[in-house]
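Taking it in order: structure first as C-alpha cells, then the write-up.
A single protein chain has been omitted from the complex, and every remaining protein chain is retained in its original position.
Chain naming follows the written order as A, B and C, and within any one chain the residues start at number 1.
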Amino acid sequence: MDKNNSSMKALVFHGPNSLALEDKPRPALQEATDAIVRLTTTSICGTDLHILKGDVPTIPDGRVLGHEGVGIVEEVGPGVLAFHPGDRVLISLITSCGRCDFCRKRMYSHCRVGGWLLGNHIDGTQAEYVRIPFADNGLYALPPEAEDEAVVMLSCILPTGMECGALSGQVKPGDVVAIVGAGPVGLAALLTAQLYSPAETVMIDLNDNRLMIARSFGATQTVNSSDGKAAKRIMALTHGAGVDVAIEAVGVPATFDLCQAIVAPGGHIANAGVHAKPVALHLEKLWGANITLTTRLVDAASTPMLLKMVQSGRLDAKKLVSHRFELSEILKAYDTFGNAERSHALKVAIKNPAQQP
Amino acid sequence: MDKNNSSMKALVFHGPNSLALEDKPRPALQEATDAIVRLTTTSICGTDLHILKGDVPTIPDGRVLGHEGVGIVEEVGPGVLAFHPGDRVLISLITSCGRCDFCRKRMYSHCRVGGWLLGNHIDGTQAEYVRIPFADNGLYALPPEAEDEAVVMLSCILPTGMECGALSGQVKPGDVVAIVGAGPVGLAALLTAQLYSPAETVMIDLNDNRLMIARSFGATQTVNSSDGKAAKRIMALTHGAGVDVAIEAVGVPATFDLCQAIVAPGGHIANAGVHAKPVALHLEKLWGANITLTTRLVDAASTPMLLKMVQSGRLDAKKLVSHRFELSEILKAYDTFGNAERSHALKVAIKNPAQQP
Amino acid sequence: MDKNNSSMKALVFHGPNSLALEDKPRPALQEATDAIVRLTTTSICGTDLHILKGDVPTIPDGRVLGHEGVGIVEEVGPGVLAFHPGDRVLISLITSCGRCDFCRKRMYSHCRVGGWLLGNHIDGTQAEYVRIPFADNGLYALPPEAEDEAVVMLSCILPTGMECGALSGQVKPGDVVAIVGAGPVGLAALLTAQLYSPAETVMIDLNDNRLMIARSFGATQTVNSSDGKAAKRIMALTHGAGVDVAIEAVGVPATFDLCQAIVAPGGHIANAGVHAKPVALHLEKLWGANITLTTRLVDAASTPMLLKMVQSGRLDAKKLVSHRFELSEILKAYDTFGNAERSHALKVAIKNPAQQP
Partner (left out) sequence: MDKNNSSMKALVFHGPNSLALEDKPRPALQEATDAIVRLTTTSICGTDLHILKGDVPTIPDGRVLGHEGVGIVEEVGPGVLAFHPGDRVLISLITSCGRCDFCRKRMYSHCRVGGWLLGNHIDGTQAEYVRIPFADNGLYALPPEAEDEAVVMLSCILPTGMECGALSGQVKPGDVVAIVGAGPVGLAALLTAQLYSPAETVMIDLNDNRLMIARSFGATQTVNSSDGKAAKRIMALTHGAGVDVAIEAVGVPATFDLCQAIVAPGGHIANAGVHAKPVALHLEKLWGANITLTTRLVDAASTPMLLKMVQSGRLDAKKLVSHRFELSEILKAYDTFGNAERSHALKVAIKNPAQQP
C-alpha cells in the first residue's frame, strides 16, 4: 500500500437521497489524541438510512458517512497512549474524552466534546481511512483471532441492543421479555437479553421472515402484530400477568403503545427506538403500576464486556451479518440494506479487500 | 369506655358530595389474621377528597372512609403473632398478606389479596374502630414516646413522598431535585428527599403560601409557575444543565410536561401524582437523553425506616400537620382540608378524645 | 394409602453416627398456618452429613432429618390461603413467617420465628410425611409436568449456589468466575452463575472426577489444586489480572485463602462454604484492593425464579442427581452420598414409591 498516495475512496453524502463513492483526501491527525485507522471492514446502520432520507438535517453536503468499523492503526498523535501503528482495532461509534462530567458518569454518548461524531459531525468510517479523536477512549485492541465480521457488530448495533434494551430493561433470570421490532436493534436486544437468562423472550414484528430469524436467534415465542391483536395474545401467553420487560425497538407510537399495554406491574419499558414525535403515555392507567421507563442513547460503555463475550465464544455476533460486500460495492450494499423487506437483510459487512491483513 | 357498647361513630360516604358522621356497628374479627384497632388519631388524604367528588366510582354507598390512623389494639384473631390487645400501633394504608408473589417482591400495594383496601374496598379509619386484615403486616408497634400527630403522617403521606418521590427518583447527595407541586405529597417528597442530602431542592407551585412553607421545610429555591416561565427559570438556576431528579406531585399534564422540560440528561422523573388522563411523552426529544421515568403506588415498604427516623428525631413528621380536630368535627376537618388554598391547610389530625391514652 | 394409619416411616437421628429408618407417628397440624405434606421425593444435604458426624450439637436424639422435598399437600390449617389438599408442592428448606423485619428484608433465613427449622429444630423431610409451618411462605405450587427429581434440587442446593454464590458474587456477563470446590454447592454455583453469562468459569477441586463433571456442567477451565499451585495457575490463566468473582464452596481455611490469592482488584469473594473456624483475612494485602466479601445463609428468596428457569427448560436441575433410591433404602443412600469420592455421587433422589402420583 502506497503511503504517499494521499487520496482514498469514501462514501460521501450529497444531500437527501444522494450518495457517491468518491476520491477524497485521506484524513490527517489534527489533535495529539487522534489516531488514523485504515478500515478493513465497515457496516451500514439504520441511522445512515435516516441520514440518506434527509431526516438528520445537520449533516452537511460532503460528509463521509458511517460510524462502524474495524481496521488497522495507521498513525497516532503524541497524546495516544495505548495504540500504535499496526494495531488491529475496533472503532466505537461514540467519541468520548474520558475527562468531562458525563464521561466520568459513563454517559459517553453525552460527552461534552464527543458523543456520536463519526459520520455525523466529522467524517466517518465508510471509507478507506478515518480519523478517530480521543483514540485511547474510542478504539479497542483486537486479538489476531477476532473476526472482522463479528467484531464490527460491536461498533454500534450490539452495544445499542445491550444498553438501550437489556441493561436499561434490567433483564434478569426468569423474566418474560417482550421485544417489539425484530430489525437489527431488536435482534441485538434479543441476543444480549439472553445473557441474563430470561425464562421467555417474545419477539413481536409485522414480518414473518424476521420472526423466523428471531426464533433462530433464541426467541421462545413470536407474535405477528399485523392483525392488531398482539397485546391480547401476549397477555394470554403470560396468563394475564404481562411481561417483566418490554423493549421498544422501532420508534413509532404504535409500538410504544404496545409496550404500555403488555408491561406487568413492577415491570420495565426500555425504549431503544429513535422517535420522531411524541407518544401518549397512559399515566391514567400506569401511575400506580410501579413501572420504570427508560430512554438511552447508546454509550458504548458495554463494548469491553461484549468483546469478552465474543472472544470467549459465548456471543455469536457474526450471525447478525446477512450480506457481504466490498467497499467498491457500497452503493449496492445501501440498496440491499435499505430494502430489507425484499432482501431479507439484517446487517451488512463491507470489506476493503486492499486492506485485509 | 363501654366495651359492651357495640356501636361507634364513623364518617360514612353516601355518594358524591355526601358524607355523614353516623353511628355504625363496630367492626368484628372476620379472619384469624385480623385485628380490631381503636383509633386515637386519623387524618384525611387527598384521595379522600377525590372519593368525595365521585372520582372513585367503585366506592359503595355506606363505606367508612379513611386509610390513615394510630390507635390501640382492641382485639386480635388467633393468627396474629406480633400484636396483643393494648398495644399502641400505627396503621399502614396498605394491606398485605406477606405471602403472594408481589409481597415477596416488596410490592405490597399490588398484593394479590390486599393493596389499598381501607376506606376503599373495606371500611376505613375515620371512625372509632377499624378492622385491619393481616394485622401482622399492616400494623407497626409504637413506643410510648411516639406522638400520634407525628406518627399518623407515616400511614400514607410520608411513605408516598419517600417511595414515589425520593426513592423512585434515586435522590443522592449533591443532586439538584425539583418538586412540582407543594401540596402534602410534594412536601412529603421534600422532607424525605432531604434524607439523601441533595445540594439543591427547588419547589415549584402556583401558590406563594405553599412555596413559603416549602422554604420552611428546607427547599433551597422556590419557583411560582403561574407565569408559565418555570422551565426557563429552572434551566437558568441550573446554568442550563437541568435537574437530576424531577418529582411530579400534582397529577396533571402541565406539571408532567414541566418535569420533561427540566430533567437533565441521565436524570430521573419520578411520578407521584395520580393522573386521570394520558400525558404526552416527548420521546422525540428524550429518546436519547438517558432518562429514567417511574410510576408507583405507595407500597409502604419504607414505613419501618421512616418510623426509625421519626423516633430518632431526625424527621420532623409533625410539621406536616397544620390543623387539629376532634372526630366529632370531622366534617369541618374535610371542609378545611378541602379548601386548602383558603385555609392554608397541609394535613389535618383528627383525634378521638375518648380514646386518648 | 391408608389415611387412618397414623404411623409413617422416617429417618431418625440418634446421636453421632447413629441413624435409623423407623416407624414414627405422622405429624399433625399444630398451628393455623401449618400444612402436612406427603413426600414423594426427598434428598440428602451435606449438612445432614455434618449432623450425622455430630457437628451440630443442637440436634436432639429422635429428630427426623432432612430439609429437601417434593410432595402432595395432605392437610392444611385454617390460616393457609394458597394451598389445598392434593396440591403438588416443592418444600423450601427455609421456614419464614413473612411478617417479621428480616422477612420484610427478604432475609428469610433469619426469620424471627423461622429460618432453617426442618430437620434441625423440628422434624424434617426424610420421612413419609412432614409438617410445614407457615405453609404459604414455605411451599411452592408445582405444575403437573414438573419432575420430582429436578424440582427437589430447588429445596436447598440450587438456591444455595444461586444466592451464596452467583448473586452474592454479583456475577455479570463477561466475568471470569472461579469456583473453589466442585461438590454439590460448587456445582450448583456453577449452574446458576451461568445464568449471568460469565466469559469464563474456572472450577477448582482436588478430585479429577468432579472436575470432569464440572466441565460437563459448563466450566470452561478446571484446575486440580492438589499440587498447591492453583493460585499460580489461575493467575496465569487470567494473564495476571485475577478473577472477577471467587466463590468459596468448601468451608476450610485453605480454600478461602485461595480465593483471596486470585481475586482481582474490584472483585468479589462470595463465601458459600460452612466454616468451623476462623480464617486469616489478608487485609495487609487487600485493604486497598476494592474487594467485596460476602457471607450468606441461603434465604431461598431465589426459589420462584429458579422454578421458572427449570419450568422453561433453561436450567437443567436434574443433572445434579447422580443416584436414585427408595425411602426404604435411605441408609444406603446416606452411605453413597457420604462416600462421594468412591461413589462419585453428586446429589441423591430418594423416592417414596407408595406416594408417587
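Rule of thumb we're sticking to: a contact is a pair of C-beta atoms (placed from the backbone, for glycine too) under 8 Å apart; a residue touches a chain by one contact, two chains touch by 3 or more.
Model, not experiment: these values are computed from the prediction.
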Have a look at A:H14, A:K53, A:H84 or A:R106 and name the one touching the chain we're not showing.
A:R106
Identified contact with the non-displayed chain, of C:N224, C:T292 or C:S322
C:T292
Looking at B:A199, B:A236, B:A276 or B:L331, which makes contact with the chain not pictured?
B:A199
Taking the full complex into account, find the residue in C:H239, C:K277 or C:R342 that is in contact with the omitted chain.
C:K277
Touching the left-out chain: which of A:V12, A:I36, A:L52 or A:C97?
A:C97
Residue list for subunit A contacting the dropped chain reads 32-33, 78-79, 81-82, 97-101, 103-104, 106, 113, 136-137, 301, 304
Contacts of subunit B with the absent chain, listed as residue ranges
172-174, 194-197, 199-200, 220, 304-306, 308-309, 311-312, 314
List the residues of subunit C that touch the chain left out of this view.
102, 105, 107, 109-110, 251, 256, 265-266, 271, 273-284, 286-297, 299
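Please note the rule applied: only the chains that are shown with their structure count from here on.
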If you list every residue number at the subunit B and subunit C contact, are more than half found on both copies (same) or fewer than half (different)?
same
Return the distance between the CA-based centres of subunit B and subunit C, expressed in whole Å.
42
I'd like the Å distance between the centres of subunit A and subunit C, where a centre is the mean of that chain's Cα atoms.
42
Contacts with 2+ other chains: residues of subunit A:
none
